[in-house]
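On to chain A.
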Amino acid sequence: MSSSLVWYIREFARAEWIKKFLFAKTAPLVTPTHFRGFPEPTGKTCTHALFCMMACPAPGAIEVVHAGDGWMPKIHKGHCIRCGLCVEVCPNGVLKSGRIRETMGREGTSLLFSFRIAIDKDLCTGCGNCCTACPVNKQADAQMGAGGHSSNDDVIMRVQEGDIVVIHEDKCTGCKTCEVSCPNGAIRIARILEGYQQPVQEGLQ
Partner candidate 1 sequence: MRVILESKVRAKPNLPIEAEAIIPRNFLKGTDLLVYEGNKERTLSELFWIFVEGTAVSPENIEVILKGDTSRIKRVGEYMDTGSIVIEGDIGMHCGNFMSGGTIEIRGNADSWLGREMRGGTILCRGNASHYCATGYRGEKKGMQGGKVEVFGSTGDFCAEYLAGGTVHIHGSAGDFPGVEMRGGELIIEGDATRPCGNMKSGSCVILGTVHDMLPTFEKTRQRVLPEWKITADVYKGDVANRGKGTLCVRS
Partner candidate 2 sequence: MTEIWVKNACVIDPLNHINGEIMDIAIRDGRIVESVSDRADVIDAQRCLTLPGGIDSHTHVSGTKVNFGRYMSPEDMRAGRTKRKGKMHVTSGYYVPTTFGNSYRYSAMGYTTLLEGAMAPLEARHTHEEFTATPHQDMMANTLFDGNWAVMDAVREKDVRKTAAVVAWTLKAARGYGIKLTNPGGTEAWGFGEDLTGIHEMVPHFAVTPAEIITTMMRANELLKLPHSVHLHCNNLGKPGNYQTTLETFDIVPDLNPDRQTLYATHVQFHAYGGGTWKNICSKAEEITSSVNSRPQIVMDMGQIMFGRTMTMTADGPMEFNLHCLHHNKWSNHDVELETGSGIIPVTYSKKSAVNCIMWAIGLELALLTKNPYQCLLETDNPNGAPFVKYPEIIGLLMSKRYRDEECATLHPETEKRTSLCALERELNWHDIAVMTRAGQAKALGIVNQGKGHLGIGAEADIAIYPIRTDSVDPAREYRKVVEGFQKTRYTIKRGRVVSRDGDIIVDGANATFWVDAMVPEDLKMENDPEFIKRFEQFYTVRMSNYPVQDVYLPRGRRIETEVFT
């Protein structure tokens, strides 16, 4: 035991080894150009559209938080997988990462978000929790938010003939408040993310 210990000390105390350890030169770390980095702010104003959060495939990686008077996305680096979807999906160009924005601008690509609201009529009891809780409904019709009576047709959905009927699916922001508030699991929001190409958009420059 003691002999091996001595051997080790001798072996690693050699000047040659120490010199190599301290002065050896390797090439500096460079992020490859094709690599997507952590998203960074571009300085544009966040409108709290939350597309980034909804597109993000990694749980807990991005969150839109209060920043001064406005909002700002915050990246949690331990969770972020640097896929860049948040950068691509943001309608306002709030984030950048590597060459994503340049590429998108050059090639005229973007990501399009939409949501499908699926209601299982067998499970739905028409309690209206989803309609009342829905933040878009609350905005569109304060009365709806205050107790489920719709006074106009601007709401996403409302109770009709004992079931939920979707009127404006296009207005859905995918927050899933309705899903959470449904006691029977009768309502499901599906997120549909499509890539498409079109002539260069100004906002993305």
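Criterion: contacts are C-beta pairs under 8 Å (C-beta built on N, C-alpha and C of every residue); 3 or more make two chains touch, one makes a residue touch a chain; residues count from 1.
Basis for inclusion: all candidates are chains of the complex that A comes from, given by their letters.
All of these numbers come straight from a predicted model, not from anything done at the bench.
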item: Direct contact with chain A in this complex, candidates 1 or 2; value: 2
item: Contact footprint of candidate 2 on chain A as seen in their complex; value: 142-143, 146-147, 149, 151
